[in-house]
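Missing here is one protein chain; the remaining ones are kept as they sit in the complex.
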Amino acid sequence: MDLQLKNIGHQYGDLDVVRGIDLDIPRGKIICIVGPSGCGKSTLLRLIGGLERPIEGQVLQVGTPPADSINPLTFVFQDFALLPWRTVEGNISLVLEDHGLSGKEMEAVISDVLARTNLSDFRKALPKQLSGGMKQRVAIARALAVRPAVMLMDEPLSALDSQTRELLIDDLVTLWTREPFTAVYVTHNLNEAVRLGHSIVVLSRRPGEIREIVNIELPLADRTLGNHQLEEHQKRLWQIMREEALAADQELIDD
Amino acid sequence: MDLQLKNIGHQYGDLDVVRGIDLDIPRGKIICIVGPSGCGKSTLLRLIGGLERPIEGQVLQVGTPPADSINPLTFVFQDFALLPWRTVEGNISLVLEDHGLSGKEMEAVISDVLARTNLSDFRKALPKQLSGGMKQRVAIARALAVRPAVMLMDEPLSALDSQTRELLIDDLVTLWTREPFTAVYVTHNLNEAVRLGHSIVVLSRRPGEIREIVNIELPLADRTLGNHQLEEHQKRLWQIMREEALAADQELIDD
Amino acid sequence: MTEPAERQKLVDFRGGGFVPRSNRWIGLLIFVAILIAVEIGTRTGFITSLTLPIPSDVFATFVELWRSGLLWKHLVPSITRLIVGALFGVSIGITVGILIGLFSIVRAGLAPVIAAIFPIPKIALLPLFVIWFGIDEGSKYALIAFGTFTPTVVATYGAVDNVDRSLIRMGQSFSLTWLSIVRKIVLPGAMPGILSGLRISLAIAIILLVAAEMLGAEYGIGAYILEAGSLYDLERLFVGVAILSILGVTVSAAINWVESRLLNWRV
Amino acid sequence: MTEPAERQKLVDFRGGGFVPRSNRWIGLLIFVAILIAVEIGTRTGFITSLTLPIPSDVFATFVELWRSGLLWKHLVPSITRLIVGALFGVSIGITVGILIGLFSIVRAGLAPVIAAIFPIPKIALLPLFVIWFGIDEGSKYALIAFGTFTPTVVATYGAVDNVDRSLIRMGQSFSLTWLSIVRKIVLPGAMPGILSGLRISLAIAIILLVAAEMLGAEYGIGAYILEAGSLYDLERLFVGVAILSILGVTVSAAINWVESRLLNWRV
Partner (left out) sequence: AADTKINVGALRFTSHAASFVAMERGYFKDEGLDVSFKFFQAAQPMAVAVASRDVDYAVTAISGGLISLAEKGATKVIGGALLEEAGIDGQKILVSDAAFKAGVTSPAGLDGKTWAVTQAGSSFHYMGSKIAAKENAKLSFKPLQKVGAIIGAMKSGQVDAWSIVPHIAKPLDKGGAVHIIGNVADYIPNYQVTVVFTSADNATNQRANSQAFLRAFSRGAADFNAALVDKTLGEAAAEDMVKLVHKYVYVDRPYEKAAPSIRNGAMRISTGAALHSSSIKDQLNWFKSEKLIKQEISYDTLVDSSYVEQK
């Protein structure tokens, strides 16, 4: 299943947030969306995932999702969005409970995703006992549990410290290499974008329009820290964005 | 005025946080401290700044601070620590009010630091109207206002998005180049460390001990994004730290 | 344009909801609807005159009270008692609350005492208030002050506890004096909590008006209600209750206004 | 070792403080100290017998009450009333509060009504409670239920409003049903707020015991206090007040316990 965005535009009251977005999200690829803060990246992702209805344009699902997909469009949020009163296991079973799985199937799914994210030892832990990195791995495990056709990731690593982020980028690359998934990955971190994106969509500052789409051919597994080609891409992206970012940062927030 | 740390050790109850730290902080240099999360970086900084008393060892002030220094050891915090009920101006005057400056002197200091941090237009704004980057620039302006002998910065940029961080690193480099200041700069971001540090102290995971001190000779102004020499330093630091970071991230937090 | 082989559909919408908003007009409508229903019920005898008065009679009684000038004669002493009593209770309460919030010794000594006197019903102590404070205005002020004191203390020290410690550490790191930290950081930081505590204390003060005016009060809304109750005069009873209710809504609106002024720095 | 030219000194300490801790022992000590002071004061006549009873006499009266078996005769009906009344008030209050929290229409209709009935003193309505609910246990349950209802509603809908919307969006993004979201996200998320609201409602319930037992109650702590008050029997009055106070502390401890069990997930 692919996704197609057709001339998406959205406003909150008088505030024009995104405008005229046309984008294809092909199967098995990671699309990164970067842009200055407040340019409507999160809004765009919510529109794609059906959490909000676009005022203009359409988000189309092309083809049908795989039959075994429980929740075709699945989010991974920046703030993890774990229920603090449920254990790691309980947080994963939460998203399976409404879909009529038997206890055994559920158990199998949980064990599988916990193993894939190296969390098997922390099954009974409460979120408050986990470090940020572990929490986000639980959120990723939960997303994997519903076998998504497309993962919608809203700055999944930006609440983490940079060392943990480094570790999780490796995890994501490993996951993708083992079994490629489709993802829309919103970030404001250009390093993350060049490490994870098959193509990188640069948005202008608000109202967000597509400034440029950069494709990177290098296989994900080869994109190591300090790779020169990636550095060049990152530098180029920064040049595109610098002014927009500066302007966005200097804006007064009115209530 | 220099600072000298002599065999510093500290515990919270039974928890050994840092141990046997010996360190010199020379005038006019920026010392970066990096280490896995929870290794005691913030604790060490609080010990240096006199916000906490070390249980073992001594923090010594060598020489006297400049006569015009209002608050020799001055912190810049990760969460900005601005009073939300005071304007930009009010937040700066706060730290001057207890020191018997005349209204005119105060006014002059405020105008000066706001100009140096490009905030002159936002003098009357409340913190809630500012973006994260601007808030941190206000905090830096406030720190500059008391003419510190040493600036103690605890992950000053890690609450910001990476574009804003990029912009603020440039600001700090410009500030230092124009008028070198002494600073202890705690971060978990190796990129920041290699961009700003004259020497970089790597701590082990808790209890924090000094693993290595890396000196970088390249002048701050030349340390641009994508500089190859810096990449090498960063890669090397990451190799030292990777395992420690992994272990620190996998620890269960007990209350 | 699109590949004919593949089925296309719009992505399902599944967000929205869970953001209830209040709407003044509907609220007013419901009030009016209830009044009309009661009016019809009492007039037709479906609701007996023992159970509820006829709303229009209540209104007529109110107009009469107002015309006769007695409304002010009752309202002025009550409001005076409210203001004086609440002023004492709230100011002492805030002071004690801040002391409890700042000093371990005070907290250890007073917090349990406060917790123990909170559930004591003030009306149970009426006979003692007579001895302690007399039957004139003194005992009325004291009763209202006592009733507002405990919730104010609890709210205040809770608010002080909730002041962001990192702001306090910031103050210390700039070598601010202890007094400066308390005045410029702790107090303004505790203000939102204190104001929302005030909402409860002042509601309690209004409730206690009736208890306070049990003691030798000739005029006052509470005395008016008590007399109407003892004469089983439902019209006047409901006029009194409605006045208290309006008083409560007014006080709450006043706090809203103060909050919007004083706490405009909140996000 | 160090350069002799430069003066060395330790960095000044300027942190610490602003973290008051409570200490049970000091609290107990203060209680005892107050008691001893009053005992001495009343025995020497420095405090007249009109003002305060002698603490040891109060204690003796309590022991007598206990020995005669009357303590339980008073305590059991009161606690029954508390439990039944509070159960009604709290459960209806939580239900209404959640409805107000979830549905705009309910909020628009009920929130202002609740705000208007909050400041109505329950004792003013005593005569009506007799008509509405009779003089038996019904009116006592109703009074306590009514008194706990309003604060519970306000606390509950505040708590529902405060449930992290991002968790709700998460639930929606996994296509959970509306009921699942309410049951598994909204309710547990509102629990801390509801429990802390309960602290206030139950304190109010205890306070209302006295008002409730004004109505045809033979036995009950409130009735005991009222009778002692009407005879100006200070020893018994204080025994009754102390019992209520202990009741309040117990209820608060019980809520602490429930919180520590139910909310152990909190950071």
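The first chain written gets the first letter, and so on, giving A, B, C and D; residue counts start at 1 in each chain.
Operating definition for what follows: a contact is a pair of C-beta atoms (placed from the backbone, for glycine too) under 8 Å apart; a residue touches a chain by one contact, two chains touch by 3 or more.
Owing to the predicted nature of the structure, the values given are computational and were not obtained by experimental measurement.
A.B. asks: Write down which of D:Ile30, D:Ile47, D:Leu87 or D:Ile131 is the residue touching the left-out chain.
C.D. replies: D:Ile131
A.B. asks: Pick from C:Thr95, C:Thr177, C:Ser230 or C:Asn256: which residue touches the chain that isn't shown?
C.D. replies: C:Ser230
A.B. asks: One chain isn't shown here. Among C:Val11, C:Ala111, C:Leu215 or C:Val241, which residue touches it?
C.D. replies: Once the missing chain is taken into account, the touching residue is C:Leu215.
A.B. asks: Need a quick check: the contact residues on subunit D for the chain that isn't drawn.
C.D. replies: Residues 50, 68, 70, 126-127, 130-131, 134-136, 213-218, 223, 226-232 of subunit D touch the chain that is not shown.
A.B. asks: Spell out, residue by residue, where the missing chain touches subunit C.
C.D. replies: 49-50, 126-128, 130-131, 134-136, 214-218, 223, 226-227, 229-233
One rule holds for everything that comes next: only the chains that are shown with their structure count from here on.
A.B. asks: If you tally contacting C-beta pairs, which pair wins, B-D or A-D?
C.D. replies: More contacting C-beta pairs are found at A-D.
A.B. asks: Quick one: report the Å distance separating subunit B from subunit C, using the average Cα coordinate of each chain.
C.D. replies: Result: the chain centres lie 46 Å from each other.
A.B. asks: What positions in subunit A touch 2 or more of the other chains?
C.D. replies: Residue numbers touching two or more other chains: 49, 51, 73, 128, 255.
A.B. asks: So which bits of subunit D are touching at least two other chains?
C.D. replies: In subunit D, 14-15, 169, 172-173, 175, 267 touch at least two other chains.
A.B. asks: Testing understanding: with touching defined as stated, what is the shape of the graph linking the protein chains, line, ring, star, complete or other?
C.D. replies: Topology of the interface graph: complete, with all chain pairs in contact.
A.B. asks: Flag every residue of subunit B that touches subunit D in the complex, lowest number first.
C.D. replies: Interface residues on the subunit B side: 2-4, 46, 48-53, 58-64, 73, 255.
A.B. asks: Which positions of subunit A touch subunit D when the two form their complex?
C.D. replies: Contact set of subunit A toward subunit D: 49, 51, 71, 73-75, 77, 79, 81, 83-86, 94-95, 97-98, 126-128, 146, 152.
A.B. asks: Can you check the complex and tell me which residues of subunit C touch subunit D?
C.D. replies: Answer in residue numbers: 14-15, 17-31, 34, 50-51, 100-113, 115-128, 131-132, 165, 168-169, 172-173, 175, 178, 181, 186, 200, 203, 206-211, 222, 225-226, 229, 232, 234, 237, 240-241, 244-245, 247-249, 251-252.
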